[in-house]
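A single protein chain has been removed from this complex, and every other one stays in its place.
After this line comes subunit A, so read on.
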Amino acid sequence: MPDTTAKTTIELRILRYCPSTDTEPAFGSFQVPYSDDMSVLQALQEIKATLDGSLAFRWSCRMAVCGSCGMMINGEPKLACNTFLRDLAPGPVTVEPLQNFPIERDLVVTVGDFVKKIESIYPYVMPKVPKTVEEGTYLQTPSQMEAYASFADCINCMLCYAACPQYGANPDFIGPGAMALLQRYSSDSRDGGQQARLDQIRGEDGVWSCTAVGICSEVCPKQVDPANAVNQNKSNSALDFFLSGLRKESVT
């Protein structure tokens, strides 16, 4: 059995930024004692508790469920809670806030724009035909659920946005995470909101900024495959464009 209690130290180079005193971010270096079972998040907590109480970072669940502790670790978007120092030893380990997002302070980035994008795609089931409670529940077979289940695993950690060069080039691009959530609802057999969502994603800032780089799916910690969601909706959006004339005729 390897001794997991033996402690040695590892260097963490952390990008620091304090809006009230700094003109731009700069790296600060910390030597942290660590053991084999220690995550990057635990190292940050250790720094905050013993070395520098002003270090700012987000975290909550410590088990890759809440999606709060996304950051760039050695240049890759990762969850700090399921990235282990033993895999990065002997270091130094570079820790930066998520790429492509404005930095609020240290490792904390602005999430308002992302939240607006999530809200814009109607992230809830819009029933085709509303039912009353007396009429019973909306039923679904296991196969119908399988069609969207993987997209429902998204934890809004924004790693896919940090990996996406097209989002970096065009921050108005709706991006992979919102598209995964859109696909979760639009491919739900109980949902009737497909048209409303398609109206939100046409054009350059919608689905068409994607050039199928595919890194979003590679960095996803929950195997949600947002690249698949984006590209399925390119097809849906193109079909919608060609059918839009027919649809208007049928409405009037």
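Just so we're on the same page, a residue touches a chain if its C-beta (ideal position, glycine included) is under 8 Å from a C-beta of that chain, and two chains touch if they have at least 3 such contacts; residues count from 1.
Heads up, the rule we're going with is that contacts and distances are computed from a predicted model.
The protein name that UniProt records for the chain not on display, among "Hydrogenase maturation factor HypC", "siroheme decarboxylase", "Fumarate reductase subunit C" or "Multiple sugar transport system permease protein", is "Fumarate reductase subunit C". Considering the full assembly, A:Ala212 is the residue among A:Met63, A:Val129, A:Ala212 or A:Leu246 that touches the omitted chain. Only one of the listed residues, A:Ser29, A:Ser54 or A:Ser143, touches the absent chain: A:Ser143.
Contact between subunit A and the absent chain runs through residues 17, 19-20, 24-25, 76, 99-104, 110, 142-143, 146-148, 150, 163, 165, 168-169, 187, 211-215, 217-218, 225, 227-228, 231-232, 234-235.
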